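Here it is, the structure, as structure tokens.
The other protein chains are all here in position, but one chain of the complex has been omitted.
This part shows chain A:
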Amino acid sequence: MAVSTFKRGLLLPTRKHATEGTPVELAPLPKQVVIPINQHFGAPNKCLVNVGDHVRRGQKIADAAAPGPMTVPVHASISGVVKKIEPRTQSNNTEGICVTIEADPDAAGGEEFLPPLDPFTCTKEEALARIREAGITGMGGAAFPCHVKLNPPPNKPIDFIIADGAECEPYLTTDEAVLTEKPNMLILGLTIVMKITGVKKAIIGMEDNKEKLIPMIEREIRLNEQAASVGEISIGLCKTRYPQGGEKLLITALTGREVPSGGLPMDAGCIVQNVGTLVAIAEAFTLGKPLVDRDLTVSGGACKMPKNIRAPIGTLLTDLPPVFMEVDYDKLKKILFGGPMMGNAVPNLNIPIQKNTSGIILLTAAETVAELEGPCIRCGRCIRNCSARLSPVIMNMALEAGDLDEAVAAGLMDCIECGSCTFMCPARIKLVQRFRIGKQRLRIRQQAQQAAQAAKAAAAQPAPAKT
């Protein structure tokens, strides 16, 4: 099978051996969950429950504060009593309102799932409404509302649906577990998405270190009754190379197209969905199940028993039984939500699992970097390895000089923040961090400019009115 790829990028140590090929283990329902009410990229939600309320697993506890497309609801992931509604630190290190639900062992509770819906007979609007109601966001990390992605404007024709199974982050193996254990649900999710969008071609993109899964997935494609009627599903094998799982580079590797600068995948005629998201979509139709659980990898040198687990959203690591999550506190130096290249370091273990938490990695000092920044020796390694072909060192020099325009010319706003430059920097300069700050500075400047223009326009308008 032909192996496609993009230019540049990195060969990372994968460090996946600890959990590679291991089955996803179902964690027992914890005694409490802490569910952030805003878990998506978009407008904020409003909490629908009060302290003392009894809730059931699958019940909606938060939904759009104001009508608008860019929101998805949040559901209770266990049955129990609402104990607290308070701001807490979330996995992105910001504070947000979280609902603490304590499991109620007496009340049999049960689940409150939606009724199953046949995706092949319902209308597109019904299907999109179902995906929204099930609270599905992108599970790869960005948490973009799924129903928005599946409803592109009519002037953006889509040719390809891409299932993103290229898990390029070290340690993480949940996408692989999905491909291994639930290829039938993945194909079903893919056919549903093809049905909704009317796109005839779908590609399952995965890295060539998962090549052995191909025959099984191909068999599942043949077994799926709907697959042939909605279009053609193929497998695209890519080189194991970071950041292959970044949607832009996956599009380039599989279709040869480039997402235009400042654009979205739909501008290149593609919709990219993480394989986990596609499984969640399939479950939302067949079982009526909202997104209340997620698969994640717990791994790292300070994790005594690395494994892939399935846990209710809102679970705190400390509430998991030791067999699922035993931390070696003596060695622990860094807690990551997400992979080591793009994930967040968090201050403690009392951070809930969210819809977009693909893994919790407990790093030892030897696994992470703790060196101070040195002077830039201008070796140009960051330029050589930038998968978006930007010039990080020049962007950084321009930012230090306060020249935002020069930084933009060198590619500041096109940075996908994959961290390749920072990984390769021999002087250990935190380039990506500076680019994030640089982007913020640029946004602030643009807002100020827009405000100034608006003020000018407001000042200019009354004058002709008078005359």
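Here is the rule we go by: contacts are C-beta pairs under 8 Å (C-beta built on N, C-alpha and C of every residue); 3 or more make two chains touch, one makes a residue touch a chain; residues count from 1.
In this section, contacts and distances are computed from a predicted model.
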Name under which UniProt lists the unshown chain, selected from "Branched-chain amino acid ABC transporter substrate-binding protein", "Ion-translocating oxidoreductase complex subunit D", "histidine kinase" or "Sulfur oxidation protein DsrJ": "Ion-translocating oxidoreductase complex subunit D"
Option from A:I214, A:L332 or A:L404 whose C-beta touches the chain left out: A:L332
Omitted-chain contact residue, chosen from A:G52, A:P115, A:P154 or A:P375: A:P375
Selected from A:I217, A:M342, A:I360 or A:L399 as touching the chain missing from the view: A:M342
Missing-partner contacts on chain A, residue numbers: 12-13, 93, 170, 248, 252, 258-263, 318, 329, 332-336, 338, 340-350, 363, 367-371, 374-381, 383-384, 387-391, 393-394, 408-411, 413-414, 417, 419, 422-428, 430, 432-433, 436, 446
